[in-house]
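Complex shown without one protein chain; remaining protein chains in place.
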Amino acid sequence: MGLIDDAAFLLLSTVAILSGWRVFATDSMVRASFLLMMSFIAVGLIMLLLAAPYIGLATVFMMAVEMMVMALFMVMFMMNPAGLNPMMMVHQHQLAIGAGVFAFVGLTAAVLFTDLPDDRVDPGAPVVHDLGVELLGNSMLIFETAGVTLLATMVGAVVLSSRSGRFGAADEGSRPPGLEVGGEPAGRQPVQGGGGHHHHH
Amino acid sequence: MPLGDILPEIAVLLTAVAVLLAATFLPRDRQAWCAWLALVGIAVSLLLCTMQVGSSRLTFSGVWALDGASTWARLMILATTAVALGLSPDWVKTDRRHGEFYAVLLFSCLGAMALAGASDLMQVVMGALLSSVTGYTLAAYHRDWGTSVEAGMKYFLVGALANTVMVTGVVLMLGMAGTTDFAKMETALGAGASAPLLMLGFGLVVVGLAFKLGAVPAHAWMPDVAEAAPVPAAAFLTVAPKIGAAIALARLVDLFPTDAFAIRPVIAVLSVLTMTLGNLAALWQDDVRRLIGWSSVSQSGYALMAVTVVGLTEQAIPALLFFLLGYAAANLAAFAVVGHLRGRTDRRDYAGLAATRPVAATILVLSFLSLVGIPPLAGFVGKLELFVATIEGGYAWLAIVAIANTVASLFYYLRVIGPLSFGKAEGSQPQILGRWSSACMTIGGASIVVLGLAAGTLLALFQTASLLPVTAS
Amino acid sequence: MLFLLAIAPALGAAITFASDMRTRFGLATVSSGTTGVTLAVAIVAAGFGWTGAIGWSDQLRLTAALTPMAATMAILVPLIALPVLLYAAGHESERGLKRLIVLLLLFVGGMELLVVAADLLTLLIGWEIVGACSWALIGHDWRDPDNPRGGLYAFVTTRFGDLGLFLAAMAAFAGAGSFAYADLAGLPSPMIEMVAFGILVSAAAKSGQVPFSPWLFRAMAGPTSVSALLHAATMVAAGAYVLIRLHPVLHQEPAFAPAAIGIGLVTALAGGLVAALQPHAKKLLAASTSAHYGLMFVAVGAGYPLVALLHLVAHAGFKALLFLAAGIAGEKAGTYELDRMGFGRALPSVAALSALGALTLGGVPPLAGAWTKEEIVAVAGHRGLWLAAGVMLAGGLSAAYAARFQLMAFGRREAAGGSGPGRLEYCGVGLLAGFSLLLSALWYPAIHDAVATAFGAEIPSSTLAELIASLALVALGLLAGASLARTAPALGKVGTGAALSDWLGLPSAIRLGITRPFSRLATSAAWFDDAVFDAVPRLVAATGKGIASHASLSDTFVVDRGVRLAAAFGVWLARLGDTVGEFVTDGLPRGTAGIVGFGGAEARQLQTGLTHQYYALLGGGAALLVVVLIIVA
Amino acid sequence: MLTLSILIPIAGALVLAISPKLAEAQARFAAIIVSAVPLLLLVIVWIGFDTSPSAPAFQSVAEAPWIPTLGVAWRVGVDGIALALSLMTALLFIAAVTWPADTMGRTRQYYAWFLFLEGVSLGLFLTLDLLIFYVFFDLSLVGMYFLIGRWGHGDAKAAALKFFVYTLAGSLAILLAIIALALSHDPLTFDMRTLIADQPLSAGAGASLVLLGFLLGFAIKTPLVPFHTWLPPAHVDAPGPASAILAGVLLKMGTYGIVRIPMSMMSETFARWALPIGILALVSILWGALVAFAQKNLKRRIAYTSVNHMGYTVLGIAAAGAFTAKGSTAARDLALTGAVTEMVAHGLITGSLFLIAGAFWQRAQSYDLDNYGGLARIAPKLTAATVLATFASFGLPALAGFVAEFQIFTGTFAVYPWLAALGLLGILITAALFLVMVQSLFFGDLPPQRAHFPDLRGPEIWVVSVLLFLVVLIGIWPAWLLDLIGAGTRALIEGG
Partner (left out) sequence: MTLTTVLIVAAALIGIGLYGALSQQSFVMLMMGLELMLNGTLLAAIGFWSYGLGGAPEGQLMAIIVMAVMAVDMAVGFALIVAVYRKRQADVTESLTTLKN
């Protein structure tokens, strides 16, 4: 059991890390999102190994859905139609690598230098049940807040992204009042009046 | 389930939902009704919250703190929301979906309140998250205005990283302390074990809260939002989340025993960096809104002074509360003036305002002087309390740094006040937004003065304000 | 009550000022009335032994009292002032005449206060009022900027001396807790020196002793009557008077006598020489004043204040007389250059009166001045032969310039012409001449013995040898003076003579050594103040004004400022090497301002608008925070 | 009574600011009336003031809570020192308000700010609470900032900004020191009387630091060299009446503060630092005089003499505070009485001088001494007033300045002989510089462009006459003033 678990963990973590790394090494966004999904699924499976069936599965499913959405998004909105063209857009690369390595090394060091708690979960414990009790008991308020947050997120996301509303184009007139009535609003404005430009190689 | 303990929040939530529904069904020219509806909700909530004054207990299995700090902070947040709501209708009325604006504002208010009352790291995370997502939305609400969406996007990007960092920190702290419940954590930390991973987690949580607070190193959004978000949103976002986060951070710092962990000096350094950076960056600012934004950063630094000495002196919590109150009043008044003047923001455009719009000019001057800490305005009493607390807490050097910063800050406020008072107006009289902005402005200006003069009463109330789970020794 | 003596003239001045009296006669009436009343009060006060006291606070009390010598002085002042004021009312230009009279009366009042003072505070008050009045009087005709400049010079010089009196008062308080003369007797050691020398210095300054003498020349910018009063009975006399009055105290300090004698003798000789060379009538008389007060200093130093007082009285009479006469001559000539005068024919009566004064000045017996001078020779002789010789020499010089003055001013050179002096002027001159003549009675042993008894002091008698030697020198002096007047009328106008005649070059030495360096110092200080102390706010402002870009920032701040600082440093070092320390300490605020302004610009650069850099900032900050937290923990 | 004399002008200012219908003349008249009320009230207090040695130090005391949790309350009361200064302040404000000024079309605001400043200044002198003291200290900056910035000339905005920023730095240092001082007392209180009685912070490095905070703040406000550079521009660019108030009243806040706070409340520490303070004062005396001597600008010249005069004041205070050092009680009492008298005298004298300087600007828009000359011809009254004021300023006897300076020097000499002796040079230099100034303004030739330079007129004559009358009165018969001041200094010196 132990050996198999260890082997599975090794394999899954390798997959998680490698695919995670590949996310930023591929030149297609769609591919990147599928790689990310892979990483998530690997982590979800590790969680299953860690005796967290509910969370593990939730992760797997949620992320699968989420990555689909992401891929869809890229196809729908982004400058890279179909998201299939090769592309690689990075900045402050050295620094980013350094930061990543630093974060990894630092966290690892902290982990190694810390006297970690050791209190294994009882394999037979009704973990899902416990979670349910927690959610509707002790941590009720947190759960409720999370619910409100999701509601607020939906409202916000809809407001920001919807193209048209009940009264026509949703964003028409959605700007500050003019400095004089009917005039232009005060303050700085984008140089090209809102035009961005793309950074293709 | 002690629902009674969160009645004010429930009131806000229900109002938000009601506003949302109303926004969906009301005809376009009646969308402003949503604002009044929201105001009524806030009023009810304020009333309910007032009834909680004096209570000091943990509820919802220790997740929610009903103590002086929380109650007063939530009252301030509600009042802030009310002012922002009052400013809003005239400002966003050209927007076709401004009904939702009020709803999001209410949700955001809820988030800040959740932060202020949170007595559990997970609740802190949720509060921060709720406050953040609504904040992004508010900042980017002018979807047809380039800088507004830019500000929202930047706010989001900084916030997303900060929240991620915070969540990581919370996980680490949970792992090391075995709990996220403050009361239990206090016991765990009382043992004095300072594992690297725990400190790491704490540091990351501090960064996450620094984002809400607008403190270094996650302050970058503050000037952008102040400059480009809709003015009511800017007014709200530079104030309300800060109040919540300051209380949350104070609560967190208070968990650590005063002798075993050297976290307070670190907070002090953060405070110094924040106030200095904010002031320096504001020094040559020509855009008044941005200037207020940077000054808000520096004010976060001052607020951190009180957080530094939490647990070291009884004055820390009264100082923090009153400082936040004074800051909120002054900042809201300043934004109200800007809003009232239809977003007028170039420093040079303010020339001669004292002659053309004397009331607005007076209130702006008052609010700036209050932010400097000129007596007897509210800001003065706040700073006084801060100085008393820091000196009593053994951080006199911090007070000296704050003083140097205050002097520097006077310089840039005067860069606005000067032309405003002494300059010659060019062109016609500046146009204004409407009666509601005028009312907000007046309320803000009056409260700066009244809060200063009536400081005694309030401070006496704050004096008894407890901070659970640890009461200041 | 005694303060009435000072208040009376001041009151007269106030009444004159308030009235719209403008005529010469009217002013003459008022002024003679006032001085007359003052004289009467003085006599009554002396007779009844009045005293006075005004309490300012527990520690400050103004007191007044008269000793016999003080009483003499109190009477002398109005006595001289009366004729001088009459003369002034008749002689001086009508423009501003009222102001002149008012100020002269105030002047008298100040002097009286000084005379009756019985403590250093009261003395100081009178002392400085006299000084201030002299400023206003010398600069009386302010339309010519030279006159107020003369007043300024006089005032500042004498005020420098006044500092000595301040010092004396301070030391008295520190030592005795009181300013009263009576309490000065037992002062402990460092205090008594300060009192003695402080008073000596201020007396020397007031009395035009070396090295303060040049101010008397500058004081000649004032009207003649002012000069007459100034030299005879008020301002200048105050110096000698205070030494006489405080002699008992001053003599406690053993070093006082040699110092006073030294100053006095040097001034007497130098003054005599300068006077002998002077081509300017009034300056000649002014130098002679210094010289004669020098003689009084010698007398006081030698321990005979009464002798000094008597010489002061005699001097007051003839010197006022001579000034008034010189004024008349000067008026006629339109200048005070001696070689342009010679009004023996034109103004015979004035010439005769002047001759009386000149002979008294020259020390020709049996006139009063001769007797008092011989007394000084005698007291000097008690001190040592060399001192007596010095005094005799001074007497010889005195005779020489007296002769020169008389012969040049009132010699018979020009025919009569134009009008003579008016009645009021005659009146003044005549009264003074009478006074001088009257004093000659001192030659009678009975009289001077009576005086000695009255004052309770000893009057030494001079030896015959001294008398003969002295009179021989006087005769020699007269001859020399006469011949100089004939053979070298332009003496002292050009060349070495001119240089020497202006106080032997002392004024230029003062100018080069004190005035100019001071004014340079002040200018440098002002520059320093602007350039360095003010650096903090100015730099902040400067950064705000013109400096937008980073490059220009560094240019202005580093390069330009460096250059400026270096240059400034050089100048500063050159000028004021000793204040380098200040410069260095002030680099700190200057630098702070620079950094703050800089920091302001730099801090904004942090906010690049590029989100990924905010990310780096956030990440870096978090990393730093965490690392510090872990390390500290 | 005292509270009223603070609040009435402030209320008057508010009313004036918000009554748009008022005509210019009405506003001015109202302001004069309101500004006179505090003087009246204070005179009443003065009449009832007991100067006998057995009387309590602080009289007419009143108290109302403000922030009880911090021990802050509205406490007012006067001792001899405060009463003398507040009387002078009230008088000078009437003078400044009455002085005809160019209000640049904003008459109501102009007078409102003056009244505001009057209330604030009186508050500072009358309060017995440290924090209220600070409140008024700061508010005085605000009032003056607006007066200079709005009604100044030249580079007024910059001068006002510099003034505000520089002096705020000082006042914040004071705030910290105040807090530290109050915290050292258990329980926390800002009551001056308690702190004077208890001397809570008596020794140690902490006490020195607190003292340093006070001194820095007050040295900036006073100002002492080298913290004085805000003063000249503020003066030069301020309107005449504002300059008069700045020099006459605001500078006194610094010296009064030194007397009232560090010297009274931490006398041991102050005594230890008295010598350095005295040296700083000496430097100010000499430096102020020296720099003033070189100024070509009328107002700058007067401004620098203020540095010099405040140096005298601080010198006297330093000597008076050096109680563990040598020097008898009488001498220290004399020095302190002199210092306070100097504050009053300087207020009156320099107040008049700046008003006169303001008259020059109003008539000819120039302060350059080289642009003037021979004015005695056409402006005899102006000449007389100026001469009298300058004489008083350089300490001529029979005028107020002498009474003050003589006491300072005499008192100081007994404690620090060298400082006093060197300080004497100051009165020589100031004499020279003022006489040169008088000379170049009034004597010599009249430049043709000044041919129509008007003499003092109307209210100007009255204002200057009253001020200078007091200067003369104090010079000749100062007993009434010294008695009042002495009541305060006696309690301080002998009680400490």
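Note that the chains take the letters A, B, C and D in the order they are written out, and that residue 1 is the start of every chain.
As a convention for this text, a contact is a pair of C-beta atoms (placed from the backbone, for glycine too) under 8 Å apart; a residue touches a chain by one contact, two chains touch by 3 or more.
Small disclaimer: the values here were computed from a predicted structure and weren't measured.
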Report, in label order, the displayed chains that the undisplayed chain touches.
A, B, C
Give the residue, chosen from B:A23, B:L75, B:V92 or B:M122, that touches the chain omitted from the document.
B:M122
Interface with the unshown chain - residue positions in chain B:
122, 125-126, 129, 133, 136-137, 140, 143-147, 149-154, 156-157, 160-161, 163-164, 167-168, 170-172, 174-175, 178-180, 223-224, 227-228, 281, 285
What is the set of chain C residues that contact the non-displayed chain in the whole complex?
604-605, 607-612, 615-616, 619
What is the set of chain A residues that contact the non-displayed chain in the whole complex?
2, 5-6, 9, 13, 16-17, 20-21, 23-24, 29, 32-33, 36, 39-40, 43, 46-47, 49-52, 54-56, 58-59, 62, 66, 69-70, 73-74, 77-79, 89-93, 95-97, 99-105, 107-108, 111-112, 116-122, 125, 127, 130-131, 133-135, 138-139, 142-143, 146, 149-150, 153-154, 156-161, 163, 171, 188-191, 194-199
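Everything below uses one rule, namely that only the chains that are shown with their structure count from here on.
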Between chain A and chain D, what distance separates the C-alpha centroids? Give it in angstrom.
67
For chain A versus chain C, what separation do you get between their C-alpha means, in angstrom?
94
Residues within chain B bordering two or more other chains
196, 200, 411, 415
Got the chain A residues that touch at least 2 other chains?
106, 110
Complex contact set, residues of chain B against chain A
1, 6, 13, 20, 24, 28, 60-64, 90-92, 94-97, 100, 103-104, 107-108, 110-111, 114, 120, 122-123, 126-127, 129-130, 133-134, 136-137, 140-148, 150, 152, 175-176, 178, 195-198, 200, 227-228, 230-231, 287, 289, 342-346, 349, 431, 433
Hey, which residues of chain D end up touching chain B in the complex?
65-70, 72, 106, 131, 134-135, 138-139, 141-142, 145-146, 149-150, 156-157, 160-161, 164-165, 168-169, 172-173, 175-176, 179-180, 182-183, 188
The answer for chain D against chain C in the complex is residues 158, 161-162, 165-166, 225-226, 228-230, 287, 290-291, 293-295, 328, 330-331, 333-334, 337, 373-374, 376-377, 387, 391, 396-398, 402-403, 406-407, 409-411, 413-414, 417, 420-421, 424-425, 427-428, 431-432, 435-436, 438-439, 442-445, 477-479, 482-483, 486
